[in-house]
Structure formats: structure tokens, C-alpha cells
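Complex shown without one protein chain; remaining protein chains in place.
Chains here go by letter, A, B and C, matching the order in which they are written, and residues are numbered from 1 within each.
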Amino acid sequence: MAKLNWGMIGGGEGSQIGPAHRLGAGLDGEFAFVAGALDHRPEEGRDYGMRLGLDADRAYGSWQEMLEGERGREDRVDLVTVATPNATHYEITKAFLDGGFHVLCEKPMTMTVEEGQEIVEIANKTGKICAVNYGYTGYSLVRHMRAMVARGDIGDVRVVVAEFAHGHHADATDADNPRVRWRYDPAQAGVSAQFADCGIHAMHMASFVTGQEVERLSADIVSAIPVRTLEDDAMVNFRMSGGTVGRLWTSSVAIGRQHGLTLQVFGETGGLRWSQEQPNQLYYMPLGERLQVIERGEGNLSPEADRTSRVTVGHAEGMPLAFANIYADLAEAIRARKDSRLMDPAANLYPRAEDGLRSMAAVFAVAESGKAEGAWVDARPPMFR
Amino acid sequence: MAKLNWGMIGGGEGSQIGPAHRLGAGLDGEFAFVAGALDHRPEEGRDYGMRLGLDADRAYGSWQEMLEGERGREDRVDLVTVATPNATHYEITKAFLDGGFHVLCEKPMTMTVEEGQEIVEIANKTGKICAVNYGYTGYSLVRHMRAMVARGDIGDVRVVVAEFAHGHHADATDADNPRVRWRYDPAQAGVSAQFADCGIHAMHMASFVTGQEVERLSADIVSAIPVRTLEDDAMVNFRMSGGTVGRLWTSSVAIGRQHGLTLQVFGETGGLRWSQEQPNQLYYMPLGERLQVIERGEGNLSPEADRTSRVTVGHAEGMPLAFANIYADLAEAIRARKDSRLMDPAANLYPRAEDGLRSMAAVFAVAESGKAEGAWVDARPPMFR
Amino acid sequence: MAKLNWGMIGGGEGSQIGPAHRLGAGLDGEFAFVAGALDHRPEEGRDYGMRLGLDADRAYGSWQEMLEGERGREDRVDLVTVATPNATHYEITKAFLDGGFHVLCEKPMTMTVEEGQEIVEIANKTGKICAVNYGYTGYSLVRHMRAMVARGDIGDVRVVVAEFAHGHHADATDADNPRVRWRYDPAQAGVSAQFADCGIHAMHMASFVTGQEVERLSADIVSAIPVRTLEDDAMVNFRMSGGTVGRLWTSSVAIGRQHGLTLQVFGETGGLRWSQEQPNQLYYMPLGERLQVIERGEGNLSPEADRTSRVTVGHAEGMPLAFANIYADLAEAIRARKDSRLMDPAANLYPRAEDGLRSMAAVFAVAESGKAEGAWVDARPPMFR
Partner (left out) sequence: MAKLNWGMIGGGEGSQIGPAHRLGAGLDGEFAFVAGALDHRPEEGRDYGMRLGLDADRAYGSWQEMLEGERGREDRVDLVTVATPNATHYEITKAFLDGGFHVLCEKPMTMTVEEGQEIVEIANKTGKICAVNYGYTGYSLVRHMRAMVARGDIGDVRVVVAEFAHGHHADATDADNPRVRWRYDPAQAGVSAQFADCGIHAMHMASFVTGQEVERLSADIVSAIPVRTLEDDAMVNFRMSGGTVGRLWTSSVAIGRQHGLTLQVFGETGGLRWSQEQPNQLYYMPLGERLQVIERGEGNLSPEADRTSRVTVGHAEGMPLAFANIYADLAEAIRARKDSRLMDPAANLYPRAEDGLRSMAAVFAVAESGKAEGAWVDARPPMFR
């Protein structure tokens, strides 16, 4: 089976996200990396691209150049990944969708709700795939949690509790460090820091697993390190479209927590608990029975879990494979379109423009509620109200 | 050293709390169980008391009888434990304090803030000990957390995160079970169910460990099982007297959680994490260093930890010993008074009437804020504003 | 119900074992501490006994004095605990059994196999209870493991894996410390150090849970700190009377392990795993199903578990309560004899002279095999061959 052609914008030399995407896209051998505009400095970008094996004519100096160059080719890229600085996601994603390309955009998809709505509309109009990289949803057992909830294993979901807490920005003496400071500066980061950076992953995961959207929320936001304008710790209560109650805590000053992305889902007839720090086990208690440990890779789980599990039970899988699962979804989605067939429903789970839009609306809602002493606000984008 | 005389009101045959108190009081051999009014049915109470070894004249038929009987004795009880139904705590505690007795009252100390203030005033006026049984603060490593915070090991505390979540009331088909139902019925339980029953332990522990009082709070309360009038799930955000931000989640519908009382404390220069399900380990990360595991019973902890640690390192200690530590505090407090000396400061940690009052104020504040869509309310009792 | 009278030999001021026994014996209010010969120095022993509340005439100066004194009394002690230095256990236990007393002897019961056989014979002849304090078998979930195996939940047991590893004697610079050194000196400790001190607990637990005796063994013993004559690390393979294969590792130089007493039991149709560092959970996997977490105190376990569980599910219980469970067994055994009735079979689980004897035979077998390069030797005492 011929590989799909894949290109990347951003992810230049020295970035963390570039190698992660190349690893994720390349891992299954579905995508060949054939084009890129890897740096905002044309020469550096071209040079780095060629060192990574791109042909000279597809190692572009800018995204505009790449758009022009790819548009005319027979063998144009099947998928473009946008991994540039946040403020440029909207413009680039929009241009490539308009140009007839499928796009995987890093989060946040846009900087405003209005831009997000525009992207959704363009994606709908063009019929192109516009995916957003909430990569943690690619974990096999997160997929299985979603499948369990969907098939009714725990009944209607009453309460979902999500966390994303770390302590990597807890050093006040380091708050001036430019690598950290920009995140808490509204001029660069927008209306929210820790919630927009980490909390939104947890909130998206709550939606992903429950199959419900966040409708209303109330936020308590804090700058635990006082010099920060934006929050480094937030608690968000929310209500979902199916009636589920949500609680979400996120923090960057939680010294001792490494990467505390956890999800607990409590339904009428069972409870589930998962943690990214130990992603190969899922704790499940059916009402009135004992706590069980579901292992990634064990037999008879769900098609969603089986599809995203790559090594035999007992061998750990980690974040890079979760990431690769998003690309695997996209490869299946693109191939299904090429073959004019329905895609595997178990792969039809990649986050998409609507998710990027809803996340942006939630970020603004958190900022608004946080300023208003936790007043409950509508968390939906206007177009979905 | 002669034993102290101890008496109990409530805790009749078949109760859970009676044996727990007798175990806790008796464990160190400090208290001799010599008097009791164990049942609201006089004959049953007298009979059970005698079967437990009380002399016939001190196996009382009612608390009033006991108050009269003990008042006149040379060898009157040194401490009275009140473990009757919640609604009677106030009246009995008040009567015994007035009668010149030291009292350990089960929580909640009262049903209203006004009653709580009255108890505090009586305790102050009479000079008698009025302790309240927030027994989880007796764990050795909880004491050590407090000591670490007090001596500045983690700097000023920025955020405290507390949980008390279980799933034992999650079965909707069981909601009519009288053993469960009364807790969610305002006529019997007052203004709050899960927060008053469990959440308040977590909030008290947050105060105990940080050495700060809760000043303001905002609550999101939910009846996840709709037939319930009172809440079975609550999220409370709060602010403390020293500037610490608090988050507290409590639930009785969290299927899969057994007894999830946990505390995380994040300061300027370190973080701490403790869980009641594994009470002999305390996780500590100094800023910029590695996570460490502090073991109960290891050398060179704090006087507060050493005093409450009873078996050598590596051997688990559990809840009954935490409970006994409260009694050990009280024994030391009573003996110090008898000997006209200062008590060991490491024992001067038993929860007292002020804590019972503050807890009651917090319960009412949670109920009020919960009804007002999470509006921030003053959580302090009027006398402490 | 009147308390039973209890006396103690050894456990003088400053000892660790004395308070532990008084706590265990007193915890349920079954035993009253009425007599003692607490120190080999008569005056110190008498004085300390009186300070602990003994009447002057029962605060004895020596065990011989106590034997004489108690023998003649109407209200003589119902049970004597022997907690003296190891080398004296045999003589004292023998004398008290001969004198018609029930005895609980600290481990090791004797210093030789021959002495052990003699104690078994005397216990049989006199009909008195001779218990040996393998206190870790008192944990509720250890009792439940035994019950599960006995009722066939995991089928015939194929393999049992036991560990007791700690690192508290790992400091070579501390090897001359008298508190440590005597354990590795044959003149004081006998033929074995770490196996006799810790390993034997793990081996007894393997027998207790499987209901089988150790028949043959092969040992690899090592002095990891070379100045030691006796072993500080040992691996023992063994075969049991029902065909089970055993593996047992014990070490005192395992830096980072606190109190690693663990047991894994693998049968034809299921596996079990328990660890003393987290004694309130038992991991159980039925063949072909998922790992389950059994919680101490949950409903519908076994009579053996229910009897030894004292606080509600989710509240931790620790070592002192396990210890108390051995005393509770003995109280029931003594009362049943007084009442001429059969004892509760769920209490009939205290370790007894036969266990003490078998343990002594195993200690000698380990020493013998260890010297013979791991040759397989008979681990049974001659009288049971």
C-alpha cells in the first residue's frame, strides 16, 4: 500500500514538537514526510528540511511558498500538520483548508472563538479534514473508557472529575525566565495560561470519554505566584449536555506532581479511573462488585481499544504511541475518502475543528467566570448555542 | 501511674462508634472505662454497661442520671465521651461542661452555629477541655505534615487540595434504605449531607495542616441521585487566613473509591501528598529536587510524629491508632492540669470546640453558597469575624 | 463478661516488645494485665510492674517467683506471655506449661529442635495452650487468603513465593554496633541470623496460608557484609506436604525496602498477592479473568476475615491490630475451655507449639543446607517425619 504524503509547517530545528510529530506520523509507516516549511527563517527552514531528507523543491522557505508549491502537484501532500507558534495557527490552517488540503492543527486551533467558528465553517464548506491535536485521547485505554461509557457499562454518567496538575512552573525565582514567563503574559498567551495550556486537555478528555459537551461552567482562577497576570492554578466546575456534573483542577505550581492528567468517571452502575502517569491500567468498579484492573492489550476489550494497542499485554505503551494513534486515525480517514468507502468507526475518533472551537469557547468562559468571582457562564461557542 | 477515669454516653450495643471509642481510649492503658449511659433506653443501657464491666452504680440509664451520679463522686470521670445521635451532642456536651467535666464530643459538635458559639463560650468560661473528634488528624504523618508546614519546610502554602470521596451511597436502588436515606433528609441531617459527613473532615485537615482558618468559600453542590434533597457530591473552593487557596471535593457516589481522604499541600518551596488509604507514607518534593517518601516511624521526623508513632518503621499503623492518638493527647492534657504543669506541646493538637464551631459555620456556608449558585460567602462563625 | 487475667514475663522498661504485647492483649478488653516479672533485675522489674498498675504482690522479681506466686492463687493468670531474651524461652515456657498455665511464647520458641519437641510433648501432655507469636498471621486479609485457599478458590496451589526483605542492617560501618552485631554472632543468635529473624515469618505465613508444611528445602545463604559470621541474605527453595513449590527470599541489606513481607500464592485456577506494607488490599486474579482488589472489611468475605476486621472498609488497619487478633484467638480458646464448649473455628488459627517446632527445624535445615552448597535437606522435625 503506497504511503500517504505528509508535510509539516513549523517544528524547526531544536523544537520539541517537531520530532514528536515526525515520530507519530512515521511510526506506522503510513505517512512519508515529503514536504515542509519548518522555520519562519526561510534559509534555516529549507536547510533543515533537506537535512531531514526532503527534496530540495519541497523544502520550503515559508508556509505561503509551500501552499503554492504543493497546490500544483500531482503528488501533493495528503495531510499538513501545523505546529507553528499559537498565534499563527488560524491563518495557516484556514489557508490550507481553503487550498483543499487536510490539516492537523496543533492546539490551540485559534486565539479567538470567532476565528474558531470561521475554521469550522471553512472545514464544513470545503469538506476537508480539520483535526486538532488533543493527543492524549489517543491512549488505548482512554479510547476504551469512551467505548465503555458509550455502550452503557457504567450507566448514565453522574460526575466526571478531571485533573491536569504539575509543578514545573512553581519556582517563583524562575518566573522571569522567558521560557516560562510568556505563558502568563496576556500579550503572548491570550486570556488564560494554565487552563488554556493544560486544563483544556483534561476538559476535552472529559468530553471525549463521556460523549457530552460542556455547556456551562464556573471557574476559580488564581495566580499563586503573584507577579503573574494569568492564572497558574484553576478549579472549574461545569455541566455537560447529557446532565453530567464536572469538576476540573489544573495547576502548574503543584510541586511533586509530574504530569497529573487523570480522569475519573462515575456513572449510575460503575466507576472508572485512569491516569496518564500509568496509562496501561484502567481501574473499573462495577456497582456492588470489586475494583478491577483492566490492562491495555488484554483480550475482548473494544474495537476502539484493540485498534490502538500495538504491543502485547503487560508491555507498557506511552505517549508517543498515543500520538501516533491520532495519525493512524487520520491515515484511515484519508484512505477511506480516497477509496470512497466508509471509514472504520473505531478510527473515527480524532479530535476535530468543532473540538478546537469548543475548547476555545471554554477558555474564554473560564477567563470570564474567573474574573466574575465564579459566576456561571455559557461555555458553548455562539454557533452551537 | 493511676489510670484516668473515663465515661461514655451513647455507643450502645451494636453501634460502630462505641467499640471504636473504647478501643481508642483503652489502647494505651491511660483511661479506665468506669461509667456510661450507653443507650437511650435505660434498661438496655444499664445492662450493656454492666456486661462491659461497669459497676452497677455507674451503669447509668440516661445521661442526666450519669451527670448527677458522677458529679458527686470523689472518683468522678476525668473525661466524658459524647457519642450519641448528632442532634443531642449540643445539649449533652453543654451540660457536662457546665457540670465541670472535660468532654470529647463526636462530630458534629452541634447542629447550628449559634449552639457552637455557646459551647465555645461555656468551654472558655468553665476552663474545661472540650474536644471534638476529628480523628483523622491523629495519624502520625498528618501530624508530621503540620509540623513540616509550621517549621517552614515548604514555605508559605499557596494551594491546598483536599478530597474525601467514596462510592458507598452510589446505588440509586438503595437510596430508600433507611440506613442511607436519613443522611440526605434535611429533617434528620440538617443543611448538608456529604459535605457535613465527610467533606468537613477534609476541610478540618486542611486547616490543621496549614495552621490557617477557612475565611471564605464558594460551593457547587449536587444531588447526583435526584431523589435526594441534600447533596451527595460537592466541590468547595476556599480562601484561608494566611492567604492559601483551597480546593475540596467530596462525594458519596464515587464508585471505586473506598475512603478517599487525601491532602495535597503546595508551598513556595515544596509539596506534600498524603492519602488515608496508605497512611504510613508521606510524599514530599522539595522545590527543584526529587520526590521523597517519608515513612512513618523513621528517625528524625518531628516531636509531633514521634509521639504518635507506636510501632517500628515499616509496620503499618491504621485508623484505630490515629483515634487512640486523640485520646493520648487528652490524657496528657488532663494529667498536665492535674499536675499543674504545661502539657507537652506535641500533644496539644486535639481538635477543640473552636474547630467544631468553625466546621459548623463552614457547613452552613457551603449550604448557603450552594443554593446561591456558588456565590462566595463568609465561612467564619460570627464570633470570629 | 469478666476479663481474663493476663501476665507477662519480660518486656521491661524501654523494650519495644513489652508495649506491643500490652497493647495487643488489652486492645479488646479481653485481658486484664494483673501479673508480671518484667525484668531480669528483680527490683527494676517489680518497680516497673507497679508503675504499670500491677498490685505489689503480683509485681514479681523473677519468673520463678511469679510461677510460685501465681500457682497458688484462685485468680491465677489465665495466660502468660513470654517475651524474654530468646535463649530463655524454652525454660520458662516449659516451666509454666508444667505449672498448668496457658502460654504465648515469643518466637523463636526454643533454640534447638530437641527443645522444641520437648515443648510440643509437654503441651500435649498437659493439655495446655502453647501459642507462638507469629503475629503477622493475624492480619485480616492473611486470614482471608488462607480461607480462600482452603475453600478451593484458587485450586491446588502450585507455587508460593514469600519475601521478607529490609535494609536496616545494610550499613557496614554500623556492623559493630552492638544492637546489630549480636544478630550475626552465632554465640548469641544461634545457627541463623536473617532467616531466623525474618525469613521464618515468611515461611510460617506460606504454611499458614496454604495449609501445608515445609518438607524439604535448599538454601543459598550469604554474608553480604563480610565480617558477619551468620547470613544477612538468604534464598530458600522448598517443597511442601501438598506438593506446592516454595521460593523465599529474605535480606537485611536490601536498602530501600522497609518491611517487605509479601506473599504470592499461585494455584491452578487463580493467584493471590499480599504485602504487609499495604495490608488492607489483597490482589486476586481468577484464571482467565481480571485482577481484582479485595478490600479488608468488605462484605461477604470469610468468617476468618470478618472476625479479625475491626473498622469499616476503607479505613486502614495495621500491625497492632494483627497482633491483637492473636490475643483475640487466645481469649476465645481460653473461654471455650472454661465454658466446656467448642471454640469458634474462625478463631482457631493462632500459631502453636507445633509451628514453633517446625520453624526451629526449618532454621536448622537452612543452616545445614546453606553450609552444604544448597543440598536439599529434610526440613521436618524428627517427630513429624
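Rule of thumb we're sticking to: a residue touches a chain if its C-beta (ideal position, glycine included) is under 8 Å from a C-beta of that chain, and two chains touch if they have at least 3 such contacts.
Predicted model only: the values in this text are computed from it and were never measured.
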| request: Just name the one of A:Asn237, A:Gln276 or A:Thr308 that touches the chain not displayed here. | output: A:Gln276
| Absent-chain contact - pick from C:Tyr60, C:Phe164 or C:Trp249 | C:Trp249
| Out of C:Leu52, C:Leu272 or C:Ala353, which is the one that touches the chain we can't see? | C:Leu272
| remark: Logged for chain C, residues touching the omitted partner chain are 154, 158-159, 161, 167, 170-172, 218, 220, 222, 224-225, 233, 235, 237, 245, 247, 249, 251, 253-257, 264, 266-268, 270-273, 283-285, 287-288, 291, 373-376
| Touch residues of chain A, complete complex, unshown partner | 1-3, 16, 19-20, 22-23, 26-29, 33, 51-53, 166, 258-259, 276-280, 295, 310-321
| said: Touching residues of chain B against the unshown chain: what are they? | reply: 290-295, 298
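Keep in mind that, in the parts below, only the chains that are shown with their structure count from here on.
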| request: Going by the contact definition up top, give me the pair of chains with the most C-beta pairs touching. | output: A-B
| note | Chain centres from averaged Cα atoms put chain B and chain C apart, in whole Å, by 35
| query | Where does chain A touch two or more other chains at once, residue-wise? | reply | 291
